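On to chain A.
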Amino acid sequence: MPDKPKVAFYWCASCGGCEEAVVDLAEDILKVVEAVDIVLWPVAMDFKKEDIEARADKSITVSFINGAVRTSEQEEWARLLRKKSAFVISFGACANSGGIPALANQSAREDILKYVYEDCPSVENPAKSRPATAHAEEGRALTLPEFRGMVRALDEVIDVDYYLPGCPPTPKLIQEAVGALLTGNLPPKGTVLSPDVALCDQCKRKDSKPADLSIKEFKRPHQVQIDPEKCMLAQGLLCMGPATRAGCEALCPGGNMPCTGCFGPTSKVRDHGAKFISSVFSNLAAKEPGEIDAALDGVPDPVGTFYRYGLAKSLLRRKIN
Partner candidate 1 sequence: MRYQYFPGCSLKGSGRAYEESFLAVFRALGVEVRELEDWNCCGATAYMSVDETKSYALAGRNLAIAARDRADVMAPCSACYLVLNKTMRGLGENPELKRKVTGALKAGGLDYREGVKVRHPLDVLVNDIGLDEIRKRVKKPLSGLKLASYYGCQIVRPFATFDDQDDPVTMDRLMQACGAECVDWPLKTHCCGGSLTGTLPDAGLRLAYIILNEAKKRGAAALVTPCPLCQFNLDAYQGQMAGKFGRPNMPVLYFTQLIGLAMGLDADELGIGRGIIPAQAALAGR
Partner candidate 2 sequence: MPKKDHKTNGLPRVGFYICHCGSNIAGTIDVAAVREYAAGLPGVAVARDYKYMCSDPGQELIASDIEKYGLERIVVSACSPNLHEETFRKAAAKGGLNPFRVQMVNIREHASWVHTDRASATEKAKDLARAAVARVVHHRALERKRVPVDPNVLVVGGGIAGIHAALTLANAGKKVTLVEKEATIGGHMALFDKTFPTLDCAACILTPKMSAVKAHPNIRLWTWSEVEKVEGYVGNYKVTVKRKPRYVNEDLCVGCMECIDACVYKEPKFHDKFNQGLGKRKPVYIDFPQATPKVVLVDPETCLQLKTGKCQKKCASVCDRNAFDFGQKERSEEIQVGSIVLATGFRTYDAKKDKQYGYGRYPGVYTALEVERLVNASGPTSGEIKLRDGREPKAVGIIHCVGSRDEKSNKWCSRVCCMYSLKLAHLIKEHSGAEVYNFYIDMRAPGKAYEEFYDKLLGEGVHFVRGRVAEVTDWAVSPEEEGKLVMRVEDTLAGIVRRIPVDMVVLSTGLEPQADAQEVRRRFNIGCGSEGFFQERHPKLAPVNTFTDGVYIAGACQGPRDIPDTVAQAGAAAAEALALIDAGHVELEPNTSAVAEAECSGCKTCVPLCPYGAVSFDEAKRKAAINEVLCKGCGVCAAACPSGSITQNLFGDDEIFSEIEGVLAK
């Protein structure tokens, strides 16, 4: 019996939701488990780094790596898996473009550490001590990974073969990806494994979108009773759907919440947020600078809104000064 394909799962800066997504394959996961050998899955099974290091290069068929990269440890793991795997799949929004963790790119490293270890109201740390990366005591040396200056997407650290988008990727897309890998029916390297069209294409509310939006004001989901049938933008809710890659089958709009953009942009777009600004804000009703400003005041957090999952892969990458 020939060896089953070897599969690794790894998580970097991640909430665990992507791991959940794998579990969410439900019964289908058994088919996967049957078809492959899992050689690494820290969230579920006990493997050691040495086990992987001991493997021959490219001996793992595919590594699914989720989570953004913030620490030197995550970088080391990513590099190790890259070396040992034939394919690396960047799994989920955080790995693809930084995800929620990358919102930290709006703060300097020092500010983050200062807040977390000193200023946070729930912290009691009169000595203002900080975790050190190296500590020696009683002849033993302890180390901690470096906390990097910024959050990075996986492909800023290692070479990535494919991307599975989403926060998290849907079971359907995961299955299709696994299927493609097992059958060898693979698209060109670098492909995002989801349809290259914007979400409106899959949204049930599409027909209710008026031809002329003329947005007068923006509202946030908690401020309105959301009409479950009508296009979100037509209700003044900033829905990222028009600028976001399809593939989730409009899960959030289906659950009566606007799309927040976790699938990232389509392949033609270089900067998700800037493109979204270009589209939706062209259709404001206001013409005079004062009126426009008044409408824009309804978007209190532009970066958090337009780059909720993608700040690390935005063209500016992080707050500059």
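Everything below uses one rule, namely that a contact is a pair of C-beta atoms (placed from the backbone, for glycine too) under 8 Å apart; a residue touches a chain by one contact, two chains touch by 3 or more; residues count from 1.
Here is how the candidates were picked: all candidates are chains of the complex that A comes from, given by their letters.
Here the structure is a predicted model, which is why all the values come from computation and not from measurement.
Candidates 1 or 2 all come from the same complex, and the one touching chain A there is 2.
Considering their complex, residues 196-201, 206, 209-214, 241-243, 246, 265-270, 275-276, 278-280, 282-283 of chain A touch candidate 2.
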